[in-house]
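All protein chains but one are shown at their positions in the complex.
Chain lettering (A and B) follows the sequence in which the chains are written, and residue indices restart at 1 in each chain.
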Amino acid sequence: MPAYATNMRLKFPIVALALEVITIILFAVFVVYDDGKGHGHDGHINDTGHQDPPMMLYPMFQDVHVMIFIGFGFLMTFLKRYGFSSVGINLLLAAFGLQWGLLMQGIWHLDDGKIKISIFKIINADFSTATVLISFGAVLGKTSPVQLLIMTILEITIFSINEHLAAEIMGAYDVGASMIIHAYGAYFGLAVARVLYRPGLRNGHENDGSVYHSDLFAMIGTVFLWMFWPSFNSAIADPGFTQLTAVINTYLSLAACVLSAYAISSLVEHKGKLDMVHIQNATLAGGVAVGTCADMNIGPFGAMLIGLVAGIISTLGFKYLTPVLASNLGIQDTCGVHNLHGMPGILGGLAGIVAVALGKKDGGKATMQAAALASSLGFALVGGAITGLIMKLPIWGQPPDQNCFDDSIYWEVPAEEEENEESLAHADHSKNKADV
Amino acid sequence: MPAYATNMRLKFPIVALALEVITIILFAVFVVYDDGKGHGHDGHINDTGHQDPPMMLYPMFQDVHVMIFIGFGFLMTFLKRYGFSSVGINLLLAAFGLQWGLLMQGIWHLDDGKIKISIFKIINADFSTATVLISFGAVLGKTSPVQLLIMTILEITIFSINEHLAAEIMGAYDVGASMIIHAYGAYFGLAVARVLYRPGLRNGHENDGSVYHSDLFAMIGTVFLWMFWPSFNSAIADPGFTQLTAVINTYLSLAACVLSAYAISSLVEHKGKLDMVHIQNATLAGGVAVGTCADMNIGPFGAMLIGLVAGIISTLGFKYLTPVLASNLGIQDTCGVHNLHGMPGILGGLAGIVAVALGKKDGGKATMQAAALASSLGFALVGGAITGLIMKLPIWGQPPDQNCFDDSIYWEVPAEEEENEESLAHADHSKNKADV
Partner (left out) sequence: MPAYATNMRLKFPIVALALEVITIILFAVFVVYDDGKGHGHDGHINDTGHQDPPMMLYPMFQDVHVMIFIGFGFLMTFLKRYGFSSVGINLLLAAFGLQWGLLMQGIWHLDDGKIKISIFKIINADFSTATVLISFGAVLGKTSPVQLLIMTILEITIFSINEHLAAEIMGAYDVGASMIIHAYGAYFGLAVARVLYRPGLRNGHENDGSVYHSDLFAMIGTVFLWMFWPSFNSAIADPGFTQLTAVINTYLSLAACVLSAYAISSLVEHKGKLDMVHIQNATLAGGVAVGTCADMNIGPFGAMLIGLVAGIISTLGFKYLTPVLASNLGIQDTCGVHNLHGMPGILGGLAGIVAVALGKKDGGKATMQAAALASSLGFALVGGAITGLIMKLPIWGQPPDQNCFDDSIYWEVPAEEEENEESLAHADHSKNKADV
């Protein structure tokens, strides 16, 4: 194998260590533990927040944590030869992103010049990484770890600006973040993917597909996301019955979405068969789409209607829109994030406008909801395009077309099952890996 | 491949969408959020229920949720070519079943003509789906998605009648549902399997077995079920020390059960080797069998004795009884639910009778415990037989014998690992799946 510019031996360690050291220095200057004596929290806090026990949200935090690290990580393992990167780079980006997110979100809410970390803050830090992991899905298999670390910094920084604008300045409601996480993350990623368009992959790539067991690994991600989505949409809701409403709306929207995703998958596929791509993704669209309205009084059946519609448009998007985006617009969206996060995120934003206009949320203004949706899309498209241009610089180790969707360019990969015995007989035995 | 009557292109989407639309209409009419101001809850509620914070049970709910969707779903992935259906159809049935269960259980407890959804209610809705997923195990690999949706409707409807009868009218105790979920679900499924008996599978089927990695996927299900079973058995117990008792009894019963299941597996197998079928299933029998008694004062050692016995009879059942049921009684029980849920469920019911007779539960009556056990078995066998007859109608897309235990009849299945490169080279590149 020739020496590609993808050799990461110095670039990646230097970037990763430098980022971590800078982050630690910033933490040393700005970050302290929340001692419960501060003056304020960010906009999502309930009025009686300071009386809540400091660990009250911890089980919800852990649910969200599982979604970020197991959910997103394994959802992307569907590719046959890209599982190490899917779950491994997901871990890397989220681990760095949550630190960066704590800083970027925290600077808008300083308390005596300090960022005071609480469970509420680390939930929001996890949320900020979700935008990056959504965008990661759009460019999965076609980007280097260094490119993705750069994307993480820029995307979270821009996210925190848009979030502050939408939630604080505009006062829009988006408890489950259909707009400020899902739509933002999806269109940011699609803009990056457009800038990084690869004509050489126009006719597909042999590794851009699944095998039987990789699809099962992906279902681990799908099911954990599906189960814990009520926690995602309710974690930062006002405690009590408002939070209960967010849980129930999300639970029901997701349940209805499963039925419509399965139905449409069967309807549009060859001989009525189900397609794993749809099942892995479109069953989750109900969680995305109900996000903005989750804590509003839309009624259980309202939540179910949103889920039903989300499952339909998401599945149809995978079947009919993704190929068109790739062939006509040059947007190669590996995981179909447009169908899982993009369109359902917009649907969620629109549902929020309608729900607020119908008076389902005290204090909400439909115009501000619309402004927040527009802002999220605007920041995503412009921010993503600029980020994509920076990522396109030929110094970050981007893989050549033929090495896309292949772990072995950035990972030591063990031999195939069937080749094991022979290859290992010649392998270096001082370590547990076949070094091929 | 010829066009089987298993082509689901219209049947399945119509059934799934129609069911979901009907369900949404029923929700619009009957279902509202619990605002904490209602007059009553179902029979399991504690006396001070209305003072509890609305989210108090949420972590327990999520544990149960994981058991339903990851636990049951992955437990059944042991089959080498049926993993998509195991985890995917599990998701479909549970997502529909929880909606149906909310309605069927809710109509017994209307509050001003409405069903008020709380965390308690969605835990019970998840429970109602467990009966279906247990029965699914008995007919795994031999039924179509449409057949299984029909089973879901009927089984949950009958379950809610039996549950109301046993818990409310008879006043029997069954906190962990050994009788009303496990025994009921198992014998319901066995009755269905008997009606759907396939003589053509008398000599086995080449796909009715595991491969190495499918057994590991199944262990994900086993271990999550095993870990969270204390939540299943205690979720609806009275808060406080009663709930603690249910947790501890279940935790200890399961721990003892592991030792006896491993010991007996080794004792009865070839050269003392362990059998994965036993480990995946019989290690859980202690959770089933301690269910009825979980919140009773049986003592830690009492719980462990129940677990010890459950592990023994479950393992012996897999080894000696399952083959006899298949060959002599025409009951082809794919997952051996008789051994995991049936016999241990009856053992749990009997243990409950004894414990109540010994005064281990204030207010309990041994006769009512016995009546609840008999009722659960009766509703299961009669309900299952009737359901089986309806499922047997030749219009629901049941697979022919040779296509049993094979995902490819209802799913787009990617190429095998070893065939990938060639098959994908000719595949349609407009999507991420090999469409074979």
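Simple rule for what comes next: a residue touches a chain if its C-beta (ideal position, glycine included) is under 8 Å from a C-beta of that chain, and two chains touch if they have at least 3 such contacts.
The shown structure was predicted, so the numbers you read here are calculated from the model rather than taken from an experiment.
K.L.:
Using the definition of touch stated at the top, determine which of B:86, B:322 or B:387 touches the missing chain.
P.N.:
In the full complex, the listed residue that touches the missing chain is B:322.
K.L.:
Which candidate, B:23, B:231 or B:369, sits in contact with the chain we can't see?
P.N.:
B:231
K.L.:
Of the residues A:75, A:104, A:122 or A:404, which one touches the chain left out of the display?
P.N.:
A:122
K.L.:
With the full complex in mind, choose from B:34, B:126 or B:215 the residue touching the hidden chain.
P.N.:
B:215
K.L.:
Given that one chain is not shown, which residue among A:16, A:110, A:153 or A:354 touches it?
P.N.:
The missing chain is touched by A:16.
K.L.:
Touching the absent chain: which residues on chain B qualify?
P.N.:
59-60, 63, 78-80, 203-204, 206, 208-213, 215-216, 219-220, 223-224, 226-228, 231, 239-241, 243-245, 247-248, 251-252, 254-256, 258-260, 262-264, 266-267, 269-277, 279, 283, 297, 299-301, 304-305, 308, 318-319, 322-323, 326-327, 334, 336, 416-418
K.L.:
Residue-wise, where is chain A in contact with the chain that is not depicted?
P.N.:
On the chain A side, contact with the omitted chain comes from 3, 7-14, 16-17, 19-21, 23-25, 27-28, 31-36, 53-55, 58-59, 62, 65-66, 69-70, 73-74, 77, 81, 83-84, 87-88, 91-92, 95-96, 98-99, 117-119, 122, 145, 213, 217, 220, 410-418, 420-421, 424-425, 427, 429-435.
Assume only the chains that are shown with their structure count from here on.
K.L.:
Measuring centre to centre with CA averages, how many angstrom lie between chain A and chain B?
P.N.:
About 32 Å, centre to centre.
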